[in-house]
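Just one protein chain is left out here, and the rest sit where they should.
A and B are the chain letters, set down in written order, and residue numbers restart from 1 in every chain.
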Amino acid sequence: MILGGIDIVTLIATLMAASTPVLLAATGELVAEKSGVLNLGVEGMMIIGAVAGFATAVGTGSPVLGFLGGAIAGALLATLFAVLTQVFLSNQTATGLALTMFGLGLSALFGKGFEGVRPPATGKVPFGPLSEIPGLGRILFSHDWVVYLSLALVVAVWAFLRFTRAGLILRAVGENAEAAHALGYRVIAVRLMALAFGGALAGMGGAYLSLVRVPQWTEGMTAGAGWIALAIVVFASWRAGRVLIGAYLFGGITALQLQLQAAGYAIPVHLLSMAPYVLTIVVLVVLSAIHRRGVQAAPAALGRSFHAST
Amino acid sequence: MNRRTFLQTTAATAVAAAAGLPARAADPLKVGFIYVGPIGDMGWSYQHDQARQAIAKEFGDKIVTTYVENVPEGPDAERALTQLALEGNQLIFATSFGFMDATVNVAKKFPNVKFEHATGYKRADNLATYDARFYEGRAIQGTIAGRMTKSNKIGYIGSFPIPEVVQGINSAFIHAKKVNPDVEIKVVWAYTWFDPAKEADAAAALIAEGCDVIMQHTDSTAPQAKAQEAGNVITFGQASDMAAFAPMPRVTSTIDNWEPYYKKRVAAMLDGSWTSESTWGGIGTGMVKIGEISSAVPAEVKAEVEALESKLASGEYHPFTGPLNKQDGSAWLAAGETPDDGTLAGMNFFVEGIKAELPK
Partner (left out) sequence: MIRLVKRPVPSKAWSWATPLIAVLATMIAGGILFAVLGKNPVEAIRVIFWDPLFGPNAGYFRGQLLVKAAPLILIASGLAVGFKAGIWNIGAEGQYIIGAICGAALALAVYPTESAWLFPAMVILGALGGFLWGLIPALLKVIFGTNEILVSLMLVYVAQNLLAYMAFGPLKNPEGYGFPGSRNLQQYASAHNPELIAGTGAHWGVLAALIAVIGAYILMHRHIAGFRIRVAGEAPRAARFAGVVPARLVVFCLGLSGALAGLAGLFEVAGPSGQITDSFNAGYGFTAIIVAFLGRLHPIGILLAGLLMALTYIGGDMAQLMLSLPSAAIQVFQGMLLFFLLGFDLLTNYRVRIGRARA
């Protein structure tokens, strides 16, 4: 299907793969933020995941173990953040920024020796004839398992937050930590788990970059993806479903501008790259205008330290 | 001023002064490098550091090399360069275009230290410039591309619309067209030297447009991986050999090889013959190296480009030899004419036949 010189099927198939790292990271960050903690260290956790996932996959020869390794490394770094912000009550913004710096450095140290190595390939899921369906086959049945996992995780997180008791507790902690504490919920423990989950997903997102997207390990290879993940959570106004839209939109704009160029259009690249961020601000404004007197979109306790005084 | 600061100030002056003096015969020559990226970038900075390691080995205890990596362009570069000079380095290589003004400033402050700036155009008595004629490598890539493409569409991932990249696009197109008149070139600007995800997307977009040859002027291997996934697309290693992707999709590569130049300049420092000059070396000087041509390239094409390589090396053939017109159809070079280096170094137009528009 060609529209204005752009092959729509390729565009969609490309942006799905392109968006997977930020989709994973943003889904994780969504859960962390829902618990009331703003972790700006997504970039750091992603790149740690990228190097750990790469090293594990190369060491074991198994991409599956690689993704697991990336997730564990991301979760460990997130736990460090959680201990600092939840137990030592350090400022979340500053600690998150420091976490990014730390993660970038640490990943580079661990990554020495893995440069120029090729990881084992992560295969496509064999859908057989399904992937031959014109158009739809390329879009729906031509990806590796992590793409489907990332989609499944979005659904799982959505269902978890909406339908489960644990999800309710998580949201309660994020809306009003003091009240949740008074009701007998263990605020710190909930947040530790939410942060670790967020870190694990960021780590997997990083591993997707080093194992599938590039696939190679190089220093600084996340190149700002973690920051985009943060923007997507805001764009999504803390709704799992909208995270998917946001990730595909942010990924889509990059893919689209490159395809437009390839199709021979002279476009103002930088102005176009600005668009998703401007759109995010517009979404924020609209949401806050709608909710002016009602419920705010952001978790009410987001970014605040919690200390149980009793 | 108390005594303590006085002593420190004089010590600082003494060191600064001593740094500029020629070394005593027994002292090793100190050679410093600053890199814009990490040495683990597997591309630009990595290649410079490979050359540093090579000369360190070559000259043994006659020289000591040091480097600072990950230096942002701007004031940090100026400080890093000053640090290198203060530490007594007598020859300092600034290996990124963006270090240009910082290098000029520091060179002014240390008239006795020799500076070398890569890819820039500002020189001084103690500041030389050097660059490589990467477009010679593109001539070889263009020939292979023209011969091997089935769709007659070549995709080119450009980093930034700067002369170095424009030269590459023009050279690749001219030589592809020479062996295959039906060929066209599609250009995508990534506006980055290194962003694997974006480079992968750029490659995917070009492949979607029907390109079965992808050339990249960015440093990551992401486009190689995309091409491999597509199956029938060929690529070329950029900056480093990227041999991990041979024989397909990577069919050959253009390697930045700074070793011969660094060797020559260090030797000149050691025997006192260093002068400020502007070097722009190509295949002939070894500064541009063509990686192994893989088995995916048909034998007759391989023979053809090997002949081209030796003509480029000997200087018998210039990749920009007239008759050539500019994109708008106006005459650029008459038959047999070749451009002077000044024109080339500031190249800001596409040649005739390229349909893409050069961002202004």
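Heads up, the rule we're going with is that contacts are C-beta pairs under 8 Å (C-beta built on N, C-alpha and C of every residue); 3 or more make two chains touch, one makes a residue touch a chain.
Here the structure is a predicted model, which means the values were calculated and not measured.
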Sole contact to the chain not displayed, among A:I8, A:L76, A:A98 or A:A121: A:A98
Chain not shown: contacting residue from B:D101, B:E229 or B:E357: B:D101
Candidate in contact with the missing chain, chosen from B:E73, B:E304 or B:E357: B:E73
Missing-partner contacts on chain A, residue numbers: 38, 40, 80, 84, 88-91, 93-95, 97-99, 101-109, 112, 219, 227, 230-231, 234, 268, 270-271, 273-274, 277-278, 280-281, 284-285, 288-289, 291-292, 296, 298, 303, 307, 309
Absent chain, residues of chain B that touch it: 8-9, 11-13, 15-16, 32, 38-39, 66-76, 78-80, 82-84, 86-87, 97-98, 101, 105, 121, 160-163, 166, 191, 345-348, 359-360
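The rule is short, and it goes like this: only the chains that are shown with their structure count from here on.
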Complex interface listing, chain B residues touching chain A: 37-38, 40-42, 46, 155, 186-192, 194-198, 200-202, 204-206, 208-209, 211, 220-222, 225, 240, 244, 355-357, 359
Residues of chain A that touch chain B when the two form their complex: 7, 10-11, 14, 18, 21, 108, 111-112, 115-118, 209, 213-216, 218-221, 223-225, 254-255, 258-259, 261-264, 266, 269-270
